[in-house]
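These notes concern the structure reproduced below.
Complex shown without one protein chain; remaining protein chains in place.
Which chain is which? They are A, B, C, D and E, in the order written, and residues in each are numbered from 1.
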Amino acid sequence: MPVVVTNITRVPRSLAQEFATLGVATVHEAQGRKGLLASNMRPIYRPAHIAGSAVTCEVAPGDNWMIHVAAEQCQPGDVLVVTPTSPCQDGYFGDLLATSLQSRGVLGLIINAGVRDIATLTEMKFPVWSSVVYAQGTVKETIANVNTPIVCAGAAINPGDLIVADDDGVVVVSRQEAEAVLEKARAREANEEQKRVRFENGELGLDVYSMRERLAAKGLVYIEAEPEE
Amino acid sequence: MPVVVTNITRVPRSLAQEFATLGVATVHEAQGRKGLLASNMRPIYRPAHIAGSAVTCEVAPGDNWMIHVAAEQCQPGDVLVVTPTSPCQDGYFGDLLATSLQSRGVLGLIINAGVRDIATLTEMKFPVWSSVVYAQGTVKETIANVNTPIVCAGAAINPGDLIVADDDGVVVVSRQEAEAVLEKARAREANEEQKRVRFENGELGLDVYSMRERLAAKGLVYIEAEPEE
Amino acid sequence: MPVVVTNITRVPRSLAQEFATLGVATVHEAQGRKGLLASNMRPIYRPAHIAGSAVTCEVAPGDNWMIHVAAEQCQPGDVLVVTPTSPCQDGYFGDLLATSLQSRGVLGLIINAGVRDIATLTEMKFPVWSSVVYAQGTVKETIANVNTPIVCAGAAINPGDLIVADDDGVVVVSRQEAEAVLEKARAREANEEQKRVRFENGELGLDVYSMRERLAAKGLVYIEAEPEE
Amino acid sequence: MPVVVTNITRVPRSLAQEFATLGVATVHEAQGRKGLLASNMRPIYRPAHIAGSAVTCEVAPGDNWMIHVAAEQCQPGDVLVVTPTSPCQDGYFGDLLATSLQSRGVLGLIINAGVRDIATLTEMKFPVWSSVVYAQGTVKETIANVNTPIVCAGAAINPGDLIVADDDGVVVVSRQEAEAVLEKARAREANEEQKRVRFENGELGLDVYSMRERLAAKGLVYIEAEPEE
Amino acid sequence: MPVVVTNITRVPRSLAQEFATLGVATVHEAQGRKGLLASNMRPIYRPAHIAGSAVTCEVAPGDNWMIHVAAEQCQPGDVLVVTPTSPCQDGYFGDLLATSLQSRGVLGLIINAGVRDIATLTEMKFPVWSSVVYAQGTVKETIANVNTPIVCAGAAINPGDLIVADDDGVVVVSRQEAEAVLEKARAREANEEQKRVRFENGELGLDVYSMRERLAAKGLVYIEAEPEE
Partner (left out) sequence: MPVVVTNITRVPRSLAQEFATLGVATVHEAQGRKGLLASNMRPIYRPAHIAGSAVTCEVAPGDNWMIHVAAEQCQPGDVLVVTPTSPCQDGYFGDLLATSLQSRGVLGLIINAGVRDIATLTEMKFPVWSSVVYAQGTVKETIANVNTPIVCAGAAINPGDLIVADDDGVVVVSRQEAEAVLEKARAREANEEQKRVRFENGELGLDVYSMRERLAAKGLVYIEAEPEE
């Protein structure tokens, strides 16, 4: 039988907030290129950038009942992550639910399904990453799990894990690894900043990353284009 | 043989205009969750919001001839609805046709195919909902029906039906039901407004909609998360 | 074995710049409706409009090594065109590579794969047309060709060909035909301008293009809608 | 509120049976190239070929309750046509429902959604045309219409219309037009048979259909390939 | 760094073999409608039906190196489950690898990517469930994990979990739950057998499942079709 797990352990809010300026690509790289949700998860408006603890929520296809149940489990700084138990495009979420979540301090929604009322959500500045925009309404008949481990858009997510989302998409960081990933992400940012200066000055990646020797060893050959008659 | 039906009966323009402030999701709900076009019908710019009577137009794949025929049948307040007789992505419609339609008072275009010149259409403020953006040109060789019943993006549409389109997509309302749907949509809006205030005040959907008892009856169980060691 | 072809012949820069105000749809029409890349090649921000010479670059799936090699072959006014050797969504390109290309005067990137850091790319005003946005990182292990003929998003492209890209998508013009296409494109624009005035004045395409007789010959029939009881 | 319409008028069974040897392509052509369901509607085994009267059935996403309701409305010679009210892949139909329908003389199932138990359905020789094969189970919570007009896979279908399905897909013929379409389809078959003999004898379509003059008038030019050095 | 986990605990082989006659749909239902892989995972030939313990294997896009590493970890009765670290269609697996696995007693392959040499695999009776068939070759450059938890085609799979695959697709059963699921699956089969007899005898699901009262309570209405004039 479906369960709602209460009082989950979250990433400390201060830690989550540190991620709010780190891009999804940077975080994904810092944790060894894992945890990305599929590329069809797109923000309804741009730019958007959030970082918070996941409250996970399963929903039956065409049935948004459990989002109301999950809302009660949300705290300020949370990100609600919703996945249907089979593929569905319906518009599970609109401006009323967004008003509810926003009033509770929820930072945004990640949903591998449809969202609606996006003009209003954009005005409200309540960001949503979804696989589709669709006005189709849903019923309230079937229960499912809240705050259990889920797979959302190809990524395994545990309740309390850290979610980072920006214009590039969505990445999940294991709660247990969040602190270590933060450190690596910052180191990566600092390193990239140095690289950026070199690139701005016209240096090539071939030299910045010392690639020429290894390319030659692989057998890469340079030839002149044939002259035009 | 293909026909062009002239002098179709439309939704009264004043009635259509009442829908111009009602969202697609609201209208779709108000008429019993029917009439939505598929989720791949997206506006070329946002925000966009129109409501008007449908002039329906079939086109052969890769052939936009009948759009010119349909243009003559359009009146101020109309929405042109175009569907290819088999799936096609070509760019049937561009800035010249938009200029023609706009000069005739047409509010926008719904096309289950491609559109082009979208930078200019955006500047002109001529909204288009299409399944794709594609510059591919079309020929003018094959005739088809104008103002006959069509299926566009999964929805059955009769000429003169009401089309409402916004950032969420496109919905069709039967001409005969438009007045009744308007009333229900307004009632729904009023009801939602009350709900919104309660949500803003932090009330939960579980309480606003009195869901707790029914959830328990379905067997939903709440359990504490296991404590972290 | 893979090769890098150096010193390719380009479209003269002054000629390329003439195309910068011509839309993709116009250029595509002017050259006989060929050369369009597939409709899934979309700009990361709008409006965007570039025209320049192609530097072509193959990449292995999930491997962006050759983009660094290709960067060295780029000159001011070039457009880098990247295609994976099998379908891939990975984020081959981000803000550091964009910084490098921009510092070399490259106008933009066309890539039939993923791009990342799009918020930064948007701020930098470095336009990218890609099939997807995805933060997934890539490796640097496998070499491939630079500046050889490629197929990108369904279009055959030779190094040095002219690339024009705008909000409608991307078109390639053969280097040898660029001058002739420019002339035709301008003629087309002039002709469209005349048509636009007629459409603004309410003339119909049926008359502007003298279609009525041919439609009748095809058998098109006009019938009155049945009166409503 | 949803309704079940009983005692619908069907295509006479003897008339439907006349279509059982006519291919979908032939029928589609005979009625003026209309009525085809989308190309994603594929048979679970081949060859398969049926023709019968449609019993139409809407289902909510992930909810197969109404198929049980529709089963009662089926008679020998019927074809059950099921469409979800929003896109869904779930496995609405398996071997038990097939046993029920087969015992009632139903010829097969058309469903714009998922089917399961296809190994058993294949053994039972109960043909199904579906958009997907998927074992995902469904609930029984939401009611919908039976024997009302529907759109299934892009085609408008009325209860009692004739459905013809074979390895090429599915076509619907309006009940009112079935007799006339039969006549045209047979004429077409006879005509094709004559053509087939000519093609077998090596005649070209260019001559069989007298195309050469019209091609030349369109401007088609024949040129010799350049000789190889 | 990537790891290969050796000596994983498996579902006992005798237990796995009990599942070899149970359909994927039955197992999926018996465990509460979870564990299904996405519907795009299709067998290369039909019928095919296997049940065994999962050896899990990540692969980089376009790189099949780790399949060779995973092969060494396979035992008789295993099912190899391969997932790329980002979406890829390449043909990771062909007849040589199949020969190697078959000689080690592996029952089949589940791969969310491409497979090739399917004519030979079909002759060899080595079943593969894949998302695509594609001859594209792969490199051997990048290492990844073997026998760690993965997400494959939307389902979370741990090494040693039970995989059941048939013509309907693929389902994973947690190793810890396999015994309990077996019991429920058999009970379900027995129950279905009883139902089947009733359906064969012409009873309706409406009566077999006692649905009429609940349908009426939901408001379902039966109306006569309007008589034809």
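Following the convention adopted for this analysis, contacts are C-beta pairs under 8 Å (C-beta built on N, C-alpha and C of every residue); 3 or more make two chains touch, one makes a residue touch a chain.
Because the structure is predicted, anything quoted here is derived from the model rather than measured.
**Student:** In the complete complex, the chain left out here touches which of the visible ones?
**Tutor:** Counted over the whole complex, the chain not pictured touches B, C, D, E.
**Student:** Of the residues listed, D:Ser39, D:Gln75, D:Ser103 or D:Thr148, which one is in contact with the missing chain?
**Tutor:** Hidden-chain contact among the options goes to D:Ser39.
**Student:** Using the touch definition up top, pick the residue from D:His28, D:Arg104, D:Lys140 or D:Arg175 that touches the left-out chain.
**Tutor:** Going through D:His28, D:Arg104, D:Lys140 or D:Arg175 one by one, D:His28 is the residue touching the chain not shown.
**Student:** Out of E:Val27, E:Val59, E:Leu97 or E:Val128, which residue would touch the omitted chain in the full complex?
**Tutor:** In the full complex, the listed residue that touches the missing chain is E:Leu97.
**Student:** Taking the full complex into account, what residues of chain E touch the chain not shown?
**Tutor:** 1-9, 65, 67-69, 71-72, 89, 91, 94-97, 99-100, 103-104, 114, 116-120, 122, 132-137, 140, 142-143, 147, 159
**Student:** Take the complete complex as the reference. Which residues in chain B touch the chain that isn't displayed?
**Tutor:** 60-63, 85-90, 134, 136, 139, 141-142
**Student:** For review purposes, identify every residue of chain C that touches the missing chain, sorted by number.
**Tutor:** Looking at chain C, the ones touching the missing chain are residues 33-34, 36, 38-39, 85-87, 149, 151, 154-156.
Basically, only the chains that are shown with their structure count from here on.
**Student:** If you take the chains that touch chain B and keep only those that also touch chain D, what is left?
**Tutor:** Common neighbours, chain B/chain D: A.
**Student:** Taking CA centroids for every chain, report which one is farthest away from chain A.
**Tutor:** The chain lying farthest from chain A is D.
**Student:** Chain A to chain D: how many Å between their CA centres?
**Tutor:** Centre separation, chain A to chain D: 42 Å.
**Student:** Could you please state the distance in Å, as a whole number, between where the Cα atoms of chain D are centred and where those of chain E are centred?
**Tutor:** The answer is 30 Å.
**Student:** Return the residues of chain B touching two or more other chains; collapse runs of consecutive numbers into ranges.
**Tutor:** In chain B, 33, 36, 39 touch at least two other chains.
**Student:** What graph shape do the protein chains here make by touch: line, ring, star, complete or other?
**Tutor:** Per interface graph, the chains form some other shape.
**Student:** Which pairs of chains touch one another in this structure?
**Tutor:** Touching chain pairs, listed by label, come out as A-B, A-C, A-D, A-E, B-C, B-D, C-E, D-E.
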